[in-house]
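My questions will all concern the structure given below.
Shown here: the complex without one of its protein chains, the others still in place.
Going in written order, the chains are labelled A, B and C, and every chain counts its residues from 1.
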Amino acid sequence: MASGTNSVSLASVSGESAQRLIASAARKASEIGKPMCIAVVDHAGILKAFLRMDGAPLLSVGISQDKAYTAASFGLATDGWYDFIKDDAPLHTGIVHTPRLVVFGGGFPLFEDGQLIGGIGVSGGHYTDDMEVAKAGMTDNGFAVD
Amino acid sequence: MASGTNSVSLASVSGESAQRLIASAARKASEIGKPMCIAVVDHAGILKAFLRMDGAPLLSVGISQDKAYTAASFGLATDGWYDFIKDDAPLHTGIVHTPRLVVFGGGFPLFEDGQLIGGIGVSGGHYTDDMEVAKAGMTDNGFAVD
Amino acid sequence: MASGTNSVSLASVSGESAQRLIASAARKASEIGKPMCIAVVDHAGILKAFLRMDGAPLLSVGISQDKAYTAASFGLATDGWYDFIKDDAPLHTGIVHTPRLVVFGGGFPLFEDGQLIGGIGVSGGHYTDDMEVAKAGMTDNGFAVD
Partner (left out) sequence: MASGTNSVSLASVSGESAQRLIASAARKASEIGKPMCIAVVDHAGILKAFLRMDGAPLLSVGISQDKAYTAASFGLATDGWYDFIKDDAPLHTGIVHTPRLVVFGGGFPLFEDGQLIGGIGVSGGHYTDDMEVAKAGMTDNGFAVD
């Protein structure tokens, strides 16, 4: 990070980019016929844009935001968390209780030029559906999906 | 703000700057003989550094963090809030119930080159004492106090 | 405060003292025919002993604990808070929203040899009743009531 006397410089997902991500993801969700909640948070985990499609499940309102938050928190896709903890007993037993931490798929970090600028979280179907929808949103907008 | 395709660029108070602010403020609090809690949050309101001096009041642990959060939130010193709402009945009645909003002195935004990079909050004495301590921390470290 | 290399020394209300305070206060509440909730917190504001007398109001369960917490927080009786803020508009408007802060009577700090060792909070009647009950508990056990 570059820095001033009292600061470090950061990049953070823009409002326009967050809206494009949601539009693309929602288009994919419509295609597969599963209404979803789609959340984009900035690099600091704060909600940047959100859409609950008509008919998306209630619990998904919160889960989608937590997936985006988790992804932005460590720069790790939420589906990567389960692999990370499954053979590490203390984490497997304990870290799943961390407030807002989601360890199943549907949350992805957003990187630009190697900097973590935010996260996207999708919830509404099985997590494999959620992942497909989030990835479609990212790919459409030039974000790499690891 | 400069921007990439998907991002805006930001500056955020560094950990070293936050620690210097706390050290300077604590020195001033010691000078006036009032132990205080001193909190620095980043541009996104997230705790960056904190010190509860020995003997500082319990309630100040939370109040100092909320003052810093409030200041970083709108880029407005907390003592400015009361003047802002006092003759506006709906705000005077209502906005004071906002979680974490503090409308008395002791919280200041931190600006560098015109960018809001964080906030400092001090609590432990009367708010006039708290303001004096926060200002000493800021002045020592090159931050303008409006 | 005396101090070790890494510590300061403190005194904190004992469990036995907390129980004596509650027994004395409850006796007084019975005498005046008003069942009350009585809470004692330690110097750090953590619940040390508690009694809800039969028939004491529901809301008093929380209010009594918050009164004790407020008193231990600044070493100030809760009835002193209103006098402190009533002519200070920003505090009068704002600080009353601080979580757990109570600005009416019934909470008293507990001092021993000049050290703040905890707080007692009583709720169940008008705050003048609550104050009478708390004071009876303190006086019976050698605590000064300012």
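The rule we apply is simple: a contact is a pair of C-beta atoms (placed from the backbone, for glycine too) under 8 Å apart; a residue touches a chain by one contact, two chains touch by 3 or more.
As the structure is a computational prediction, the values presented were derived from the model and not from experiment.
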Legend entry - Chains in view touching the one left out: A, B, C
Legend entry - Option touching the unshown chain, where A:44, A:77, A:117 or A:131 are the choices: A:44
Inset, instruction - Kindly state which of the options C:76, C:91 or C:110 is in contact with the chain not pictured. - result: C:110
Inset, instruction - With the missing chain put back, which residues of chain C would touch it? List them for me. - result: 3-14, 17, 42, 44-46, 110, 112-113, 115, 117, 141-143
Legend entry - Residues of chain B (touch criterion as defined above) contacting the omitted chain: 14-15, 18-19, 26, 42, 46-54, 58, 61
Inset, instruction - Considering the whole complex rather than only what is displayed, give the residues of chain A touching the chain that is not shown. - result: 1, 8, 44-45, 69-70, 72-75, 89-91, 93-95, 97-101
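As a working rule, only the chains that are shown with their structure count from here on.
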Inset, instruction - Name the shape of the chain contact graph, picking from line, ring, star, complete and other. - result: line
Inset, instruction - Look at both sides of the chain A and chain B contact and report whether the same residue positions are involved, with over half shared, or different ones. - result: same
Legend entry - Chain centre separation in whole Å, for chain B relative to chain A (CA means): 30
